[in-house]
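Apart from one protein chain that is not included, each protein chain of the complex appears where it belongs.
Now for subunit A:
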Amino acid sequence: MSILEDAYLPTDEELTTQEVNLSGPVLKAAAFHYGNACLAENNEFMLCRTETNDPRACIKEGKAVTNCALNFFRQVKKSCSAEFMQYYNCIDKSSTDQAYSPCRKTQAVFDKCMKDNLNIERAPFDYFARVQVHKTNRPRPLEEPIPHYPNTPVALPEDAPKPPAKYGSRYLGLW
């Protein structure tokens, strides 16, 4: 295994938190409201994750994301449970790929409930496919310095004599 004995790996206590225990269609049905409600946490986490490319560095941000998602779904359950259930049932059963287009009617009901009770708007259809601009307090990761290898052979000087090859090329030994 390439992970060294003394390399840092978070312990189980650091990693254990309450997970979002929901299946794909439910998450997909809630996606456009969830993305709006937890935009800051999500962007912070994804920025950390792509900047460092190291899951160990983004545990805290990841927990914030899961916590925000849990809060969001608790709110939905409290205020719009029936509408949401109707909507994700439609998303789950109307198409093979959980498309949004067959469920515009139930979606309208759910959107209205979310707007009235929780004041969370549905994001525009392409909002999360756009480039996201995120302001963060996290310091920018250090630029990787150009590596220097001490055992590199010394290069020829610019003005070194370069006479033509004495015996020609040895390519395939033919010419």
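FYI, contacts are C-beta pairs under 8 Å (C-beta built on N, C-alpha and C of every residue); 3 or more make two chains touch, one makes a residue touch a chain; residues count from 1.
In this section, contacts and distances are computed from a predicted model.
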{"item": "Listed names \"NADH dehydrogenase [ubiquinone] 1 alpha subcomplex subunit 13\", \"RBR-type E3 ubiquitin transferase\", \"AP complex subunit sigma\" or \"Trm112p-like protein\", with the criterion being the UniProt name of the chain not displayed", "value": "\"NADH dehydrogenase [ubiquinone] 1 alpha subcomplex subunit 13\""}
{"item": "Interface with the undisplayed chain - residues on subunit A", "value": "1-5, 7, 9-12, 15-17, 19-20, 27-28, 30-32, 34-35, 38, 41-42, 45-46, 49, 53-56, 58-59, 61-63, 65-66, 69, 97-101, 123, 125-129, 147"}
